[in-house]
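Complex shown without one protein chain; remaining protein chains in place.
Going by the order they are written in, the chains are A and B; count residues from 1 in each one.
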Amino acid sequence: MSTVVLLIITGFGLGAMYFLIASGLSLIYGLMGVLNFAHGAFLTVGSYATWYTETKLGGISVAPRFVLAALVGLAVGTVFAALVELVLIRPLYGRHIEQVLVTVGLGLCVTALASAIWTNDAKFVSLPRWTARTTGVLGASIPNDRWLEIATAAVVLFALQLFLRRTRYGLIVRAGVENRAMVTALGIDVRRAFTLVFAIGGLAAALAGVLSALYFGTVDPQRGTSLLIFAFIVVVIGGLGSIGGTAIAAVVVALVQQFANYYASSGMGDLSVVLLLAVVLLVRPHGLTPAAAT
Amino acid sequence: MKRLAIPVALVALLAFAPKLAVDIPVLFKSSLDSPGTLQLLALMLTFAGLAFTYDLLFGYTGLLSFGHALYFAVGVYVAGIAMTRWHWGFWPAVLFTAALGIVLPLVFGAVSLRVGGIAFAMVTLAFAQAGSVLAFKNPGVDYTKLPSGLVGILNTKHLYWLALAYAVGVFLIGRWAINSSPGRVWQAIRENELRVEVLGLRPFDFKLMAFVLASFLATIGGIVYLVLISGASPEVTGPSFTLALLVMVVIGGAGSRWGALVGGLVYTYLDHRLADLAGSHAISTLPSVLRTPLQEPLFILGLVFILVVYFAPGGLARLGRIRRRPAALEEAL
Partner (left out) sequence: MALLEVRDLHVRLAGSHVLQGVGFDVPEGAVTALLGRNGVGKTTTLRALLGLVPAEGRITFAGEEITNEPTHRIVRRGVGYVPEDRDVFSTLTVAENLQLARRNGSGRFPYVYELFPELKQRGAQAAGTLSGGQQQMLAIARALLNENRILLVDEPTKGLAPLLVTEVARALERVCEESTVLLVEQNLGVVRRVAEHVVVLDTGRVVHAGPARELLDDRDKVHALLGVA
């Protein structure tokens, strides 16, 4: 029983990370039609900025140091994403395939740069001691960082829904996901919404980068890419452009992965997720909860 | 016939490379007929051919697959395992692998092609990822068990000619297929799939044909690669390898005659030689801010890729011509 509880809660922790990356991807694809292969790069930038800041901040105790470093990581990730949209994506407006290709190139560049500057070895991050301790739940010992991850994802989910439903830009994004051309035909310049969505995606991905530093205790250049693949799978299963669907899919994928890895063998988790994707796509080619009718 | 003169001359020149004790400074470390250079050239040719097989899918039929590496990996791993662990001879292993190279894409393709666009890309990604996981769980192929005729630097000449034969073979078969009537349907599908349906044809059958042909040729490429490097490692199975193929094709020029081949040659060359070039005197005098990224081949390649997409979207093959974007590629997504 305690194993199941541990697997479930750890699964939710992993799902929290998947959700954070996938939500940005989902919005970007849903609104702009761009498969953002550079999204993993946003995570990498966020996580390395955090780690770097952390090593440079001396003289404060670990917990505030980590929080400060995390804030810097988030800021850097968000600004980076917005710049990418303005400089690389916007000039290619309307040319979807070139936009995708550019993100592929950027993803390669950033990962290569990180491994060139800091090598491929994982770098350790000093984490607040509280996160290393465990809390007992129904007989299982849950590492405390999992709570932080779950809480963060829940807050982001709530904030995103608030943004989408209560702000004008959120309205534009929801409408744009359904029918971008019609939004322009109402006199609205969608390009500003594009930059905003990229920035939000960058923020969420950088947050995922921070959380992954928490989860794994390290940062490394390849993590963005490996998590990105799962994020893509989550986005496709959950339905492109749908935040609620992404959240559900993130949890499902993470749980499947955890349980399969434990009860079958390590590596089976990844295979099961892949199988899940294939099954979902063949039964419902538009994912579980598509936002748009198309 | 004039048009054939240059390519034929080129192939002849390449065929004679192992006999030429010529030094090409900067570009190659040692003379043209040395094992090191021949090995590099052989790798370049293998990947040129491989890139062309990907172009058949992406550039000509408009199928954006993220799982092409899977079939290449099948060629490498299945042949390798057959020879080293099951102790089959070379030819039985090759025939078995080739057969698998037809059956597997037939099955996977039939499943993946039921959906289109992004969904198709994701399913192919998923299958490749699954294959990659399986490969990582397996220890690499132990090269000491390969048949002796293939191993050893003395035979680098033969391996080189094998790679050349592969590249030329893939190109000829590919061109023949593209110019045949199914091949024309592929290109029509890339332009406007709806119209193909309206004409009474079933796009699915043709897409599957292209998929199987491209994957089969990739599997053969895998066997060539296995022989070439006398081993196998799991890195070639993953989605990042398919992305490398995508980069090769786009840099070279998707859907153009020579583009994919050129892209494959350039990419492989840069990937292997950049580290050496970076160590050269000219670059080592640069400040480390510039030097560090330049030493990382993937960084350069990513940068070149971005530049090509921006300034030469038709790829290197279409440089100098009117900058006409291959608009038909929009259909792939």
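Rule of thumb we're sticking to: a residue touches a chain if its C-beta (ideal position, glycine included) is under 8 Å from a C-beta of that chain, and two chains touch if they have at least 3 such contacts.
All figures in this text were calculated on a predicted structure; none of them were measured in a lab.
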Out of A:S2, A:S141 or A:T184, which touches the unshown chain?
A:T184
Hey, which of A:L31, A:A82, A:L127 or A:I172 is the one touching the hidden chain?
A:I172
Listed in rising order, the subunit A residues that touch the chain left out are 168, 171-172, 174-175, 178-179, 181-190, 291-293
In the full complex, which residues of subunit B touch the absent chain?
191-192, 195
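As a convention for this text, only the chains that are shown with their structure count from here on.
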Calculate how many whole Å lie between the centre of subunit A and the centre of subunit B, each centre taken as the average of the chain's C-alpha atoms.
31
Under the touch definition given earlier, write down the residues of subunit B that touch subunit A in their complex.
111, 114-115, 118-119, 121-123, 125-127, 129-130, 133-134, 136-137, 239-240, 243, 246-247, 250, 292-293, 295-299, 301-303, 305-306, 309-310, 313, 325, 329-330, 332-333
For a test of understanding, state which residues of subunit A touch subunit B in their complex under the given definition.
29, 33, 35, 37, 88, 91-92, 95-98, 100-102, 104-109, 111-113, 115-117, 225, 229, 232-233, 236, 240, 267, 270-271, 274-275, 277-278, 281-282, 285-286
